[in-house]
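All protein chains but one are shown in place.
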Amino acid sequence: MLKLIVCLKQVPIVTELPWDEQAGTLRRDLASGMMNLACLHALEAALQIKEQYSADILAITMGPPAAEEVLREAIALGADRGIHLCDRIFAGSDTYATSWMLARTIKQECPDYDLILCGSYTSDSETAQVGPQLAEELDLPAAAYIEKLEIHGRTLRVRRLVDNFRETLEMEFPALVTVSLENYKPRYAGLSGLEAAFDTGNIDRLNAADVGINKSAIETDGSRTKVRKVFLRKANKENILLTGTAANVVGDFLSKYESKISWAIGKDIEEDRNDE
Amino acid sequence: MQLNPSMKHELIRKSVRHFAETELAPIAAEIDRDAVFPRSIIDKMRALNYFGLQVPREFGGAALDTISTAIVVEELSRVCAAVGLCVTVHNGVAVYPVLRFGTREQKQQYLSRLANGEMIGAFSLTEANAGSDAGSVETTAVKINDDYVLNGTKIFVTNGGICDLALIFALVDPEGARPANGVFIAESGFPGFVRGEVENLCGMRANPVSSLFLEDCRVPEKNILGKKGDGLKIGLVTLDNGRIGIAAQALGLAQGALEAAVKYAKERHQFKKPISSQQTIQNYLADMFTEVAAARLLLYRACALKDEGVRFGTEAAMAKLYCSKVATGVTSLAVQIHGGYGYSKEYDVERYFRDAKVTEIYEGTSEIQRMVIARAVLSEMRL
Partner (left out) sequence: MMNSRQKSIWVFGDYRNYFQNRVTLQLISRAVDLSRIISAEVCAVILGHEIDEYIMEYTAHGADRIIAVDDPVLKNYNTELYVTLMEALVKERDPDIVLIGATDFGREFAPRMAKRLKTGLSADCVGLDVEADGLLIQTAPSFGGNMLAEIVTSRHRPQMATIRPGTFKEIPHNYERRSLVEKLPLMKNLPRPRIRLVEYERSVEKEHTIENAAVIVCGGRGMGNKKKFKKLNDLAKLLNGDVGATRPVVYAGWADHDALVGQAGKHIKPKILFSFGISGAIQHTAGLGEADFIIAVNKNPQATMMKMADVAIVGDTSDVLHTLIKELRKRIRD
């Protein structure tokens, strides 16, 4: 029986992301959450392993009380149990701190894992760093951005495309992968599974003390980076409106912007000369 | 009193919304235009337990509470009310009576297949001269050997064109000493079970509403639901439940139209500013938002009563009356806010507007709901 761990993150739904343009701050407290897409792909990879071999899937998330929802969803989809790391003193953790806290939890709660799966990046902070840093904390061989994985005994074989190189890598368990969006299209949660996830789903909520973390430990091993401010990117656009017949607007557009296109495609564009 | 949605209800809402926006949104306009029942998507929904919403797990259902069930129908209808209709009729008035009144044998024979969507159900009460007046059905059931032979014509049967099973209301032994109303579980494959043409309706066009002709249709005696005189009781209890579903459907339509109207009002510019900055439009939107919120509370209260196992008929009628009224009002205002575009099939609100009207008509017209509610207010309020 393989022991799989999937790390999940709840991210704000962008449609509902209320940001205050004037203050330049994000009202995360008002946003409704959803499971990060790449995390769903990682979970899907784990579910496919479970279907092919026999496996036990532990889903872990760190986040505010509402983040429990992603664990319920994971259980609805087929995870066997969940751990929710939840404590006020975890708030504002960067990837350095997050990976340390996850590693502590894993060492304590499920030290005999074979494979850890993470999403390749999150749609909110987009660092793609927690997976590799968790591997480093746990001193594991790891591969990021994997598209496909196979298991042969205790050997993990993964395929990926990185920087124009198509690679096939092998490593022995225990190992860690981050899963890209290329494959492992997530399945939908069934209603029966959703109901059962709340009815019988097994989730442990752990606070900082439960995993041996206190304020002074956070001083030493907590966040290295600090976000000084967050602001909306300014769109510095002219927003020129062209109207008229197709021939006119296209002609107009090309005469004004042929150099732009030329720059983008790396070829010359010549004005169409109609010699009278 | 818990008025905020629980995490479970929110997650179910998000999941259904995700499914509806991914699978239904791209085709909703097209299947409405062509009046096509979306089989392939229905197949996906089967696997996700959409056809066994409140069926216990032992029969392969999702075992949802009633608020969850309403949320499912609401979210489907927010995107595509015709599919919402298919689901709520199947669950609310076909599966529910089998679950509630069926014998052990009937449950074993039908419940799993209904719950996994292998069989899609219909509810068949309405006739040319009978509808809410269930006592006036003219379809007859006469016993011959171990079978009942059914004859009559049912009209406006939702899911009629595709159902695998219909609950038929009929007058049993019309010539006998004690004629009584009965409900028969008729499979579409039974001899004499004949479908009529799919109706050409104003809205809900992707749902194949049709007539059913029972021409010496032979139904085994064991397929009588409950006892043979239980017809009226089953009808009333089933319609109470069905009203919750239609209320949820109406609420989903209103919600969808409200969202479309808000989006459009922010986008559409007149006099160099978005029309959402006009006070008139703001008033419309404020009223719509308020009405939808009020409708939702009324509906969920009816659901909660049902889950508590107490009488919920009056509340279901109130929810159905109010949600359908809000749906027609809000969808109409959504068209108004869209102006000329709203009257065009290019925009979803035109479909919402057509779909909404029937929620005031089927499963008991608004007039019938008022009758039910008036009876309650006059008998219960002792002043």
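Lettered A and B in written order, each chain numbered from 1.
One rule holds in what follows: a residue touches a chain if its C-beta (ideal position, glycine included) is under 8 Å from a C-beta of that chain, and two chains touch if they have at least 3 such contacts.
In this text the structure is predicted, and so the values were computed from the model without any measurement.
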- Query: So which of B:25, B:304 or B:361 would be touching the chain we can't see?
  - Reply: B:25
- Just one of A:51, A:170 or A:199 touches the chain that is missing; which is it? A:170
- Which residue, A:7, A:116, A:144 or A:206, contacts the hidden chain when the whole complex is considered? A:144
- Positions on subunit A where the hidden chain makes contact: 14-15, 17, 19, 26, 37, 94-96, 99, 123-129, 131-133, 135-137, 141-145, 157, 161-172, 181-182, 185, 223-233, 235, 237-247, 249-251, 253-254, 256-258, 260-261, 263-272
- If you put the missing chain back, which residues of subunit B would it touch? 21-23, 25-27, 267-269
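We adopt the following convention: only the chains that are shown with their structure count from here on.
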- In angstrom, rounded to a whole number, how far apart do the mean CA points of subunit A and subunit B lie? 39
- Contacts from subunit A onto subunit B in the complex sit at residues 32, 34, 66, 68-69, 72-73, 76, 188-192, 194-196, 198-199
- Task: Please give the residue numbers of subunit B that touch subunit A in the complex, ascending.
- Result: 7-8, 10-12, 14-16, 18-19, 44, 47-50, 52-53, 57, 60-64, 68, 72
